[in-house]
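All protein chains but one are shown in place.
Chain lettering (A, B and C) follows the sequence in which the chains are written, and residue indices restart at 1 in each chain.
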Amino acid sequence: MTLLSYAKAMNRALADALEADPAVCVFGEDVGAGLAGLTLGLQQRFGAERVVDVPLSEQAFTSAGIGAALNGMRPVVELQIPSLLFLVFEQLANQAHKFSLMTGGQARVPLTVVVPGSGSRSGWAGQHSDHPYGLFAHVGIKTLAPATPTDAYGLLSSAVRDDDPVVLFAPAGALGVREDVTAPLVPVPIGEARIHRPGSDVTVVAVGHLVHQALAVAEELADEVSVEVLDPRTLYPLDRSALVESLGRTGRLVVVDDSNRFAGFAAEVLAVAAEECRLLAPPRRVTRPDGAVLPFARALDRALQPGPEQLRDAVRAVLK
Amino acid sequence: MTLLSYAKAMNRALADALEADPAVCVFGEDVGAGLAGLTLGLQQRFGAERVVDVPLSEQAFTSAGIGAALNGMRPVVELQIPSLLFLVFEQLANQAHKFSLMTGGQARVPLTVVVPGSGSRSGWAGQHSDHPYGLFAHVGIKTLAPATPTDAYGLLSSAVRDDDPVVLFAPAGALGVREDVTAPLVPVPIGEARIHRPGSDVTVVAVGHLVHQALAVAEELADEVSVEVLDPRTLYPLDRSALVESLGRTGRLVVVDDSNRFAGFAAEVLAVAAEECRLLAPPRRVTRPDGAVLPFARALDRALQPGPEQLRDAVRAVLK
Amino acid sequence: MSLPHLADPAGRYRTMRLIRSFEELALEWVRSGLVVGGTHPYSGQEAVAVGVCAALDPADQLTSTHRGHGHVLAKGADPGRLLAELLGRVGGLNGGRGGSMHAADFSLGILGANGIVGAGAPIAVGAAWAARRRGEPTVVASFFGDGALNQGVLLESLNLASIWRAPVVFVCENNGYATTLPAASAVGGSACGRAAAFGIPAETVDGMDVEAVRAAAERAVRRARSGGGPSFLECLTYRFEAHHTMERRFRLTYRTAEEVASWRERDPLASSPVAGLPEAAAIDREVVELLSTAAEFALTSAEPDPATATDHLYASGLRPRSGAAL
Partner (left out) sequence: MSLPHLADPAGRYRTMRLIRSFEELALEWVRSGLVVGGTHPYSGQEAVAVGVCAALDPADQLTSTHRGHGHVLAKGADPGRLLAELLGRVGGLNGGRGGSMHAADFSLGILGANGIVGAGAPIAVGAAWAARRRGEPTVVASFFGDGALNQGVLLESLNLASIWRAPVVFVCENNGYATTLPAASAVGGSACGRAAAFGIPAETVDGMDVEAVRAAAERAVRRARSGGGPSFLECLTYRFEAHHTMERRFRLTYRTAEEVASWRERDPLASSPVAGLPEAAAIDREVVELLSTAAEFALTSAEPDPATATDHLYASGLRPRSGAAL
């Protein structure tokens, strides 16, 4: 049995990408020391010219990633905090994302941005606990949120090879997940959902680390209800056909999504279901509250994140 | 008959606010010249110390607005281009929005950000044509999109008096709208929708300048179908009770929203309807495409914005 | 009318000792799991916070950083309430909502620590601008590290303060590193050179010498208060501990043991004029007492009720929709 952790899987995906393609390079703070785990050992192995420690200039080094991409590189930018994505929103949404169309297809920007530790890490408080994947999905940047080590490996590998900008969220709540890896690690296509557990009564769409919570709740309720757990893996572009098929089987929908409710990822899933499916009961969302800011105190922080009781309640609600 | 234009109504709201409260001040580029219309004549009237021309440092002057707000001012920040909101996303979403909760209620940040000319202005192309209100609604910042001169006056007035950060989008497509103003101009409460036209068959939720398009389509289809046109005016917090009541009457929903479809404002409206109402037919969205970047050529730019034919089709689709 | 608790060398020594002992206690509480999430210890840099705050009046203000305990205590915050904040208790400065990285006390002009490097500087500029507009004599000190020198918004803020002649004292605590990155390989040119390039008078001082810092800060505060605009102080200093308490999980080699030892020899507490005097020993005992009362207060303060988790989200009182299913 080979147990592979999520963090180690990401690290391996990046190492394999650096090994396979000299165009791959890494920009980030403290990537030499590998503080976030993602780059551990990689500067030693590939050199400080490919795994580059950069000054605290997120806007400049993210856009430098764009410039490098325009000249044939495939840069991976590591951001230490999810909210640093706010700081580089201009660079990603207004520059990287728009280059291809605005130049009439002359340019492509194969830039991957990784946040190794998104969402709440207890005790990091208001500015370090965001899960802003919905923002990137809304503007149309490819947005990934792998839940397992193999998917983390597979999606990061695909992101680096993709010709468009990609943002990958590695939820803090999943970094410690370990998986017995027997089959070789392979790329996972962007845009393909995965059914972790088939079921016939309710489809639970779960994002990132909440996939594990959903699986636990599904198991717990197994005697009562047959829950299908669908992990979109790629948030944008969404695998709508997998969603619609699953809802065709179950007719009931709960989305569990650790981000703000209003116009978030869960809203899109409900909207697609409303447009394309006939549900047997009103769907439910389990999310953070509207406009959530996570308070520091642990009990308060937890109170604002989707918990297993809420998911249980939601599953029971759609069965009524 | 006194015809008041939307642009002039905004200008008057700001003048009245400056007149009424010495704590109100304005930061923006070229506000002395009043290039965007919003501040026309105001520097002459209130002085360059209250209507302040600032250097091209959007991040610093927006955050300076936060600092000034912490010390008792009510700054209004004007941004010339909707995508400059991307540039100051950190300052708004991570600083201004979070101050009150993170300080345990010690601080408040009465900061108003206005984009006089959001969405597409033909010929301004990819980086000047965004309508990113959904981003602000998702993070939980009060988000306004008035459609008419009186609402523009009323909502801007309320924004300046509000104790929280507010972002107001004045759609370029509405700036030329004129209205016969007989009653005195008054503040419009944040969070209250407005029914522009009552109807019994379909509720069309229309945002900003599209309210006028929706009214025209409703009129055009009057013999065929009775369309209720609901203008949320405030996108966040959404007036859910007005929405649910309207859908209770009509049972059918179309949302017309000039922003990207995926996880946008329209998605939230569909999600709320799915959770809280029983619709008679699947709802429809008329929006920009997923991930839209508006191309320069006029025909291409128009092709990506919600048009009246699409709205007509959508209304007919929900009637089937 | 400068801050009474920093009015003389003994007061300044006492506050430096308080910060040092506070940080030691916080470290202990992190290690034992009482404080969740960890902290960025200020130990070693005490002379900067204390020297600068000694030049401020009670009504003056400051913006702080992720490494903020020193600034907050030097400006006069109650150590018991800061400890309670680290524990996430209702008696904390922010009611347990902020934690280490967001500690604030608006009643004392402490406009908040900040989790984003460089983010305090423009807030300081705006606060200073507003105070002047309102006819108040307030000066705002803005603390930040060498890493922040490379943040765009901080550089924009230097310019804005310069053209506005805002009463701000920019205090760069150059401790040689931004996490693991040496300032020498991250900062093109020099700190003071940058400030000067925006038209701001700048000087470098020994950040391990509280009296030197105070003297320089007094010049800067005087300039600001008299309408002379912003100043910039680069304080050469060092952090004795890890960047963040979580660092101990790694075996990092970015600083040599010799380098750490050589800076520890220049401990700002040891070089205080009061150090070694009998007075110092008395103060040290006093601080032990003070901290034990503070710890008692913090430990007995109540845990917040989860039902209040969205309190204060909107200053206007708007209550957000819950995230639970309907």
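Quick note on the criterion: contacts are C-beta pairs under 8 Å (C-beta built on N, C-alpha and C of every residue); 3 or more make two chains touch, one makes a residue touch a chain.
These numbers were taken from a predicted model, which means no experiment stands behind them.
Only one of A:11, A:43, A:80 or A:94 touches the chain withheld from this view, namely A:94.
When the full complex is taken into account, the listed residue touching the unshown chain is A:70, out of A:15, A:70 or A:225. Residues of subunit C that touch the chain left out of view are 150-156, 158-159, 162-163, 185-190, 193-194, 196-200. Touching the omitted chain from subunit B are residues 29-30, 32-33, 35, 53, 55-57, 59-60, 81, 83, 87, 121-128, 254, 261-262, 282, 284-293, 295-306, 310, 313-314, 317.
Contact residues of subunit A toward the unshown chain are 25, 49, 54-55, 57, 59-73, 75, 90-91, 94-95, 99-110, 140, 142, 162-164, 191, 237, 275-276.
Rule of thumb we're sticking to: only the chains that are shown with their structure count from here on.
Taking each chain's centre as the mean of its C-alpha atoms, the one that lies farthest from the centre of subunit C is B. Multi-chain contact residues, meaning those touching two or more other chains, occur in subunit C at positions 94, 96-98, 102, 114, 116, 152, 310, 313-314, 320-321, 326. Residue positions of subunit B with contacts to 2 or more other chains are 90, 94, 101-102, 140, 237, 275-276.
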